[in-house]
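Of the protein chains in this complex, one is absent; all others appear in place.
Then we have chain A:
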Amino acid sequence: IVISRDKRDDFEDILEERRNSSDLRYALKCYTPVVYKGISPCKADALTNMVLQSSHLHYVISQVSKETGRAVDDVQDEASAILEEMAQRLQLSTIRFFAFTLSKVFKTLFRSICVNEEGIQRLQQAIQEHPVVLLPSHRSYMDFLLMSYLLYTYDLALPVIAAGMDFMGMKFVGEMLRMSGAFFIRRSFGGDKLYWAVFSEYVKTMLKNGYAPVEFFLEGTRSRTSKSLTPKLGLLNIVMDPFFKGEVFDMSLVPVSISYERILEESLYAREMLGVPKPKESTSGLFKARKVLSQNYGSIHVYFGQPVSLRSLAEGRVNRSQFSLVPRHIPKRPSEEIQNFVNDSAYMLVRAQEENMVLKPWVLLASLLLQNHHQSQAPGQKPGMALDELTERVVWLRDLSRQYGAFLHWPGTSRSADTTPEEELLSRAVIVLSCASYRNQALHVFLRPALLALAIHAAASTKKQEVFYSFSFLRNMFSNEFILVPGATVQDFEEACYLLVKTGALQITQQEVLVTERGHRTIVFLTSMLDPFLQGYQVRATHSWSKSL
């Protein structure tokens, strides 16, 4: 069991320097990033030419032309158009513009933006050695601007970023993003062979040539609940392909954990979940949203994790010689072995993101308050909790989560936020859901022990075997809800046992799993942690069942 987390790096606040020196000078600073093996940077145009001339695309174009009876030139034109729509046009001037404006915005919005500089150094090293894939967590629109901003600040190669087509709807802004390195992908293109070919070839070309680090979000979309979403595999498949086929020696996958004290979109998300439609991305919408500028969003912590060598990851798991019997430019459905590997890697990487998410005290507070909130819904209970009691409980929870390896950021003092209700019920729901979002940030820390606690609660007896069955059932049920590495039931079970025994909540004998006297509190807390999810599933299940009758 790998619970003993490595020592984590220290943070530096990059806004501090911005507050003390000229933003303009900063935006115009000499920017000379190190590049992959000293390649000479090529223009974005040259890149699209390489894609259009690749044998992979040629092959698919002629295939599509044969299948549909369209002229090759016609298909070729379509490919060019797709590429045109997709391609980024990274320009330093745009980056400088963003560097200037974002400096202003960030200073208004955030108290601090903290970055682990050792992580930056590791990244710099990695960029020189191998193609790099940046994999940040995704909680906010802010994420990718923030990433580019940071890399610019540290004089690192600017990434090209896979972005959803939604942004393209925003005139001007879409183009600005394009010029700051975003390339745009349609949300769904299911069976469109040509689109897939252009897209994958485009990403691979940028990666193989060490043109720039490629950045995308494993979770595919912003998590509305601050709880990691199960990873999407398409892009990860694409970026890993050149390694499998021996076109690059290795590749560094860098998980990046971005933790917001308060997410810009937090109440938006809660409303979205309550059925208020998501406002369409538009420039005017963005303009209206400037009112967020008047609020305080606390601090951001960005943790650049240990670069993961794809080669070491694949060692002993992928037999690369399976690619030697078909020409490499002919697209092939990945074998089951590859699919499993990509899937497992994706989960592993999301877990790596989770591990380095910084938790603020409020996150723990929210977890406790929500439990209290749910319990106090019951008739005869009086709402609220005495401050001393809350404080005592939070301190207890802090220690527990530390032992579970949580990355806590515990300052001397913190202020509580206040809100004014408009519509009574809605706003209360918004608060609850926002709170849930905070609580969710800590979920990964408690997930496995909580599953076990619930399993013990649900199991017919204290027999180890029974508990395991029940654990396994719950784990299976929640497999799309949380990041649970597929096939790792036994490891997770052992990890949970280890943690609960470690904190004195359980005693495990050869045959039995017993809750200790003093472990009762932990078990109750943990069970309650999963309660809302369980209830949600129950409601949903009852609903489906009654419908099907």
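Please note the rule applied: a contact is a pair of C-beta atoms (placed from the backbone, for glycine too) under 8 Å apart; a residue touches a chain by one contact, two chains touch by 3 or more; residues count from 1.
One rule holds for everything that comes next: contacts and distances are computed from a predicted model.
Chemist: Absent chain per UniProt: "Protein farnesyltransferase subunit beta", "Uroplakin 2", "Alkylglycerone-phosphate synthase" or "Small ribosomal subunit protein uS9m"?
Modeler: The chain we cannot see is recorded in UniProt as "Alkylglycerone-phosphate synthase".
Chemist: So which of A:Arg328, A:Arg351, A:His373 or A:Lys502 would be touching the chain we can't see?
Modeler: Counting the whole complex, the residue in contact with the absent chain is A:Arg328.
Chemist: Check each of A:Arg320, A:Arg402, A:Lys463 or A:Arg540 against the chain that is not shown and name the one that touches it.
Modeler: Checking the options A:Arg320, A:Arg402, A:Lys463 or A:Arg540, the one contacting the hidden chain is A:Arg320.
Chemist: Tell me, which residues in chain A touch the chain that this view leaves out?
Modeler: Contact residues on chain A toward the absent chain are 246-247, 249, 319-321, 323-324, 327-328.
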